[in-house]
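Here's a slice of the assembly, chains where they normally sit.
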Amino acid sequence: MPVTNVISEIKKDFIYNHLLKGERVDGRTFDQYREISIERDVIRKAEGSALVKLGSSQVLVGVKMQPGEPFQDSPSRGVIITNAELVPLASPSFEPGPPNEMGIELARLVDRGVRESKAIDLEALCIVPGKQVWIVFIDVHILDDCGNILDAAALGAIAALMSTKVPASRFGLGEDYILPIRDIPIATTTIEFNDVLMLDPGVDEEAIANTRLTIITTANGNICGAQKSGTGMLKPEQVYRIIDIACEKAKEIREKFLEA
Amino acid sequence: MDESDISFFKDGLRLDGRRADQLRPIKIEVGVLARADGSCYIEMGGNKVIAAVYGPREVHPRHLQEITRAIVRYRYNMASFSVEERKRPGPDRRSHELSKVSREALEPVILTSFFPRSVIDVFVEVLQADAGTRTAGINAAAVALADAGIPMKSMISSCAAGKVEDTIVLDPMKEEDNFGQADLPIAMTPNGDITLMQMDGNLTPDEFHGAVEMAMKGARDIYELQRKALVDKYSKMVEKTGQEEVHACD
């Protein structure tokens, strides 16, 4: 609708002019996240779940587990399958149908954080070596995209995993037990615009400053994942600055929301 | 549908303590999403369903446009984790059918002729399923349409009746749905015009009659809750005088 486009252009100008002046339109500082809330165990039918709100962005993550076959090249390790549904309910720009490039990238980054941080002890998920292992399905359901759904999804994934109970009794495999989690990966995303770096972009900031760098850190402060996205460029020094910010911010978030 | 060995009543009450003609607890919240033009979250018993409305907006692809009216699309979708055994993402045959009948439940009251060449999109996500997701979805969608300011002739309210142990019951829950003898969901306007009717199982014509009447009674009760939820939201908006509602993030 033409009207919407005009409004959206005006809004962009508004944000753009703020950024040029070194201000964010919602009054945040550059390294400030919007308000974060995490509610766990919201879906009784899932083995684990978490609803993450990041400002107005809302992401629901559910974890389901069932026994299945291991991969041939890792016969005694559990399997992680991560999927993200950018359902059209969450944004006027999402369309029905199988995940597009953006949904696939998001799912793969969430997956990478969990996998590369070795957060799940996959060896512990072996039932019968070479025959049967636990499959962990991490399903990310975006409900409201007001920007930076990636960080929210990654946060939801680890929070849901930390609340996951392995449903062993349902499958006649002994008593249920808590899924053993060994690390807490945190993803933080920064955008760059006119050499200004801003954490946790809102949806309009994302539209204007199309260079993003996501850094995933482990509990000991190492980096287990990184991804630049968008059609812009970054100087190496900007990358290093972003890493410094990311490590610090991830530590805060981890301590505040997940180690409590 | 097998009754197997389950007994559905104890001391005249159902397994969850309800009387035969009693609804499960219902919670309705309006305007829960920032990006959508209208939205509603509903809990009906164990069901957790969220609905969003976008539009009227441009139709893509173009050839679906209608010259004299808006088209209505309805997408019923279940989250993978909403059911006991993980569901593969994406629509299956069941969800295609539910999307069709749900759309046809709402379209009769939407004034589509006000918006030629455009589309009104209704998206319903089932986050947790517990028998009755289609009726919960329609209830949420109707409120979300109102929240989006889409002009409607009236509200639509939806409820099912079932039959267990040869008794007609209102708003069946999972066990009653799985092992009961019949399921009959309807949707209707406040003055009793039926816009959705489905049924499977086995009913005599008299039982059918009874089930329709009971489901309609349930729908009337739900209508009051829908109305209240919309009034509550509107009251809150009015309280914040001068403050216009803005559908935007933050």
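The chains carry the letters A and B, assigned in the order they are written, with residues numbered from 1 in each.
By our rule, a contact is a pair of C-beta atoms (placed from the backbone, for glycine too) under 8 Å apart; a residue touches a chain by one contact, two chains touch by 3 or more.
Computed from a predicted structure; not experimentally measured.
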Full-file chain stoichiometry, since only one instance of each kind is pictured: A x3, B x3
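We take it that only the chains that are shown with their structure count from here on.
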Distance between chain centroids, defined by C-alpha means - chain A, chain B (Å): 31
Touching residues on chain B, where the partner in the complex is chain A: 33-36, 46, 48, 50-52, 54, 56-58, 75, 77, 79-86, 89-90, 121, 123-125, 127-129, 249-250
In the complex with chain B, residue positions of chain A that touch it: 1, 26, 34, 42-46, 49, 55-58, 60, 62-64, 66, 83, 85, 87-92, 96, 98, 137, 139, 141, 143-147, 202-204
